[in-house]
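Note that one protein chain of the assembly has been removed; the remaining protein chains are unaltered in position.
== chain A ==
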Amino acid sequence: MKTFISEITEKLQVLRENIKKVIVGKDEVIDYVIVALLSRGNVLLEDVPGVGKTVLAKSLAESIELDFRRIQFTPDTMPSDVLGVNVFNPKTLEFEFKPGPIFTNILLADEINRTSPRTQAGLLEAMDEGKVTIDGTTYELPKPFMVIATQNPREHFGTYPLPESQLDRFFISLSMGYLPLEEEVKMLEEQKIVHPLERIEPVWKKEDLIKAQDLVKEIYIDRDILRYIVNIVNVTRDDSLFSLGAGPRASISIMRGAQAYALLSGRDYVIPEDVIKMVIPVVVHRVIPKEGSNMGRAFKEELIRGVLKRVKIPKVRL
């Protein structure tokens, strides 16, 4: 097991480096996306356009030899545009299933808040259950499967904000943000002649990823750490700071994420640092602050950091 872990960790390092070649100065976001992939979770990217969301998703897919599709949502996108449709074939006189763009490994759902709640619900249900049912027939989605959805937090006009129950289905939410000045200069330099995305080579196979995903579940996690996770989540619930706290799905996500993060760091056991790392991206989109609910993401992150300060790290005596 130990040797197997170090092998996987090494491979994860390679994957990480590979993606880093394309996306500059976003190491933390890359780590989180890899963690989400390992945990079989879906990612919500909350960002203004043009910070490299598509590039991120695409480079991830390219590095692991995964299929990649992208849907741009508009108010008139129908569920069938996403999931697929039965089409009558005049030759065979039968209905044939035309799979939608969802039948892929990595799906980039761009500007998910611009489409109607019905389409949103269809997509999210499919990604949660890993299968699609059309006209009574169930179709399995390919494995591995991951949705990277994006939404623009600055845009309000003509949008359908995702309800809390739908947001809860996302494993983590991330914000890439603009690059620091120096990094942006570097990026320009690299893209002068050719986009680095075109040079990217696959370093993983699909099977490697599935193996790694299975391994994540076997990472040892101490009971005290489980209690720590629950304590943190619990504080968001009965705190006077939040009008809506994180649910049990958040606890599960933190646990799974912490396991994946441990694997990514080359450990076969979870430490409180892993949990601390996972709390903000897992919890931030699931809670509503009591005051200043229209404040940005940074405000919520600050509140959650306050929650972390209130919960004692288990077994550690300072």
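Definition applied: a residue touches a chain if its C-beta (ideal position, glycine included) is under 8 Å from a C-beta of that chain, and two chains touch if they have at least 3 such contacts; residues count from 1.
Simple rule for what comes next: contacts and distances are computed from a predicted model.
A single chain of the complex does not appear, and UniProt lists its protein name as "Membrane protein, putative", one of "Ferredoxin", "ABC transporter permease", "Membrane protein, putative" or "NAD(P)H-flavin reductase".
When the missing chain is restored to the complex, the residue among A:Ile225, A:Leu263 or A:Val284 that touches it is A:Ile225. Note that of A:Leu93, A:Leu181, A:Val194 or A:Val316, the residue touching the chain absent from this view is A:Val316. Taking the complete complex into account, A:Ile271 is the one of A:Leu107, A:Ala250, A:Ile271 or A:Leu303 that touches the chain left out.
Interface with the hidden chain, as seen from chain A, comprises residues 220, 222, 224-225, 267-273, 276-277, 305, 308-309, 313, 315-318.
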